[in-house]
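Inspection log for the structure reproduced underneath, given as structure tokens.
A single protein chain has been removed from this complex, and every other one stays in its place.
Residue numbering begins at 1 within each chain, and the chains themselves are lettered A and B in the order written.
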Amino acid sequence: MPRNGKALRITLVVAAAALLGVVAVAAASAAGAKSSATTLTGAGSSLVAPAVSGVWGPAYSSAHGVNVNYSSIGSGKGIAAITARTVDFGASDAPLTQPQGAACNGCVQVPWALAGTGPVENIPGINGLQLKLTGAVLAKIYLGQITNWDDPAIKALNKGLNLPNKSITVVHRSDGSGDTYVFTDYLSKISKTWATKVGKATTVNWPTGIGGNGNAGVSAQVNSTPGSIGYVSTFYVVQNHLHMVRMLNRAGHYVYPSVKSIESAARALKKVPSKTAGISITDPPKTKKYANAWVMATFTYIIVPANSAKGADLRSFIDWALEPAQQQSIQRLIFAPLPKLVVNAAKQRVKQIQ
Amino acid sequence: MSTYDATGNATRRPFSGRRVRPGDLILQVVAGLAALGSVVLVGLIAYKVIEGSRLSLSTFGLSFLTTTTWDPVHNQFGAASLIFGTVVTSIGALILATPLALGVALFLTELAPSWIRGPVTALVETLAAVPSVVIGLWGIIVLGPVLRDDVMPKLHSGLGFIPIFGPSSTGATIFTAIVVLTIMILPIISSISRELFLGVPSELKEAALGLGTTRWEMVRGVIFPYARGGIAAAMILGLGRALGEAIAVAQVIGAFNGPIHANFFGPGNTLAAWIATEFSNAAGLELSSLFYCALILLVFSLLVNLLAQWIVRRVAKKQGLAQ
Partner (left out) sequence: MSAADFSALQRPNDRLRRRRVANRGMEILAWLAAAIAVGILGIVVWSVAKRGAAALNLGLITKSQVQFALPGAAEGGLANAFAGSLVVVGLATLIALPVGILVAIYVNEFAPPSIRSFVGLTLDVLNGIPAIVIGIFVFGLLVVGHGYSGYAGGFALAVLMLPLVARTSIEVLLLVPGSLREASLGLGVPRWRTTLGIVLPQAIGGIITGAVLAVARVAGETAPLLLTCAVGVSNNADFNPTHPLQTVPTAIFELSESALPADHARAWAAAFVLLMFILVTSLTARWLAERTRRKLRRAA
């Protein structure tokens, strides 16, 4: 019938045009896309994401021709993803717990970078590195027991600083986060109340505060909320020009996260614990050796199945990342090089991957 | 082999001995399978959600609905805070959106000069087309700071004695989520109401006006009673939309899942937004508890949906009789 042909014809023309558009876009982006080589897909920790996505991925790809696709979705999601084998490798700052290790069913956990988490503030009139806090006060703030910036406990630590009468907005991570793990690990060591009431994990039952999604989300919340305090990994402090808070370490010094202070904290490690366990270097001891040690330093792990089709590629990728040159290449992102002790232990663990 | 009756209408007689054309049978079977498939799909969705929540159901039972603790470390989960947030944001949005929507619908059908009607209608329909993630983006970047810096402090200083207008410090609050949801459900209620108002028989309206009523009295006495059922259905559809909205709410509500508090100028959370942010990193009992949340959400939205349909059917029957 001639009449219904017209509508049909018009729709076909529109669809053809759309199809041509798709082909054009595909051609244009295929021109910019890499050739079909082996790809290692990973997901997890946003702390290690700047290193993996920003430096290591492109460098490894041009050196060895293997693409590395990394999604920064948080340590919690990374552990879930590798457990479900929906990615080739997971990345987490929080070591696998016992049940997680069992669920992962034969996963190898290798420490491959060293960085830290640090509290940041957005108090009107206070600049970066001016505010000083102790672990005990920080715990009380996050427990909701200290609610205003001009509280005497905070004032006592910051004589000479003009703290305004502003209520404290606590910001924490809403997703499963390795930074949360480090933060709560530190607070658990400092405060018994925290250890029993909240505990340490990638997600906890926060007594107070608002949640941000990922390091990016927490940075955004802190930036846009006057009177707020949050915690982010060191790269994001720099990237978002956030104000760092100096923390009192056991040796009696007020420190802030930097390559040197993180390195100093890592020296506290005398022996790498058993094969699959994680390493905690928060709250370093009080001897003079750790005068400048940062309190919330952490190793971050890559988690891979012991047996997988891409075992050889994963092995060579991790070995490459453990090389001193690669560890050096991410220093400008505020990652400290792994101590030799840890590199050796890591290499041993890598041998388990087939 | 007559399969057609005297008036030429096709009939199907059982056991008529007619050769069943294979093409007919194939089409019927295939189309029937598609229809069956959609029914099975709904059942499957319900089944999967119930199956996933079984662990949490058996561990917590109904106390899940009254506990506010969500503690992965101690394996204690409860959705009371989320249910509170869901109910508060949805009903709050409904309260704000309904008068605005009815006002717009009245404006478009009774008051506006004809040259305004087209553009304004088109504008409201455009708002309906904006995806929720874009409204959330706007909420974070544009609305949040305005509420945080101007609106909430002013409301707090003026009306602070009412607990819901408490102190505010951030733009990510329950109130922001209510405003965002209002923007999202306004077009739904307004376009349905507009159609309803247009459908009121003009002789009823003219009769009222002829008796000397003012325009408003005519609206109150003729249009509203006539469209009452449809307006209720529209409101309930809007409510259903607000209940299920995960993304825009997750972007602006502040992700707070702690004890229930009355301050709307503080952060909160809803069932849908919580599921969206926590799902991919949960495992074991926590994952099952998220399924339990989805089950609650499913039950809510099914009830709301069925209620809306029942109202629509009752209204249609009444109007059918009235004709």
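The rule is simple: a contact is a pair of C-beta atoms (placed from the backbone, for glycine too) under 8 Å apart; a residue touches a chain by one contact, two chains touch by 3 or more.
Just so it is clear, the structure is predicted and the values come from calculations on it, not from any experiment.
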item: Selected from B:49, B:83 or B:311 as touching the chain missing from the view; value: B:49
item: Among B:56, B:170 or B:251, the residue in touch with the chain that has been omitted; value: B:251
item: Selected residue (touches chain absent from view) among B:75, B:157 or B:214; value: B:214
item: Absent-chain contact - pick from A:158, A:240, A:258 or A:316; value: A:240
item: Hidden partner chain, residues of chain B it touches; value: 4, 8-10, 21, 23-24, 26-28, 30-35, 37-39, 41-42, 44-45, 48-49, 51-52, 99-104, 106-108, 110-112, 120, 123-127, 129-138, 140-142, 183, 186, 190, 214-217, 219, 240, 243-247, 251, 272, 275-276, 279-280, 290-291, 294, 297-298, 301-302, 304-306, 309
item: Chain not shown, touching residues in chain A; value: 1, 3-4, 7-8, 10-11, 14, 22, 25-26, 28-30, 32-34, 39, 41-43, 49-50, 53-55, 67, 69-73, 77, 81, 84-87, 212-214, 216-217, 219-220, 222-223, 236, 239-240, 333
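Everything that follows uses one rule, which is that only the chains that are shown with their structure count from here on.
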item: Cα-centroid distance, chain A relative to chain B, in whole angstrom; value: 37
item: Touch list for chain B against partner chain A, complex; value: 69-74, 76, 140, 144-145, 148, 167, 169-172, 250, 254-258, 267, 277-278, 280-284, 286
item: Contact set on chain A toward chain B in their complex; value: 73-74, 76-77, 79-81, 83, 99-100, 103, 166-167, 169, 174-176, 198-213, 220-221, 224-228
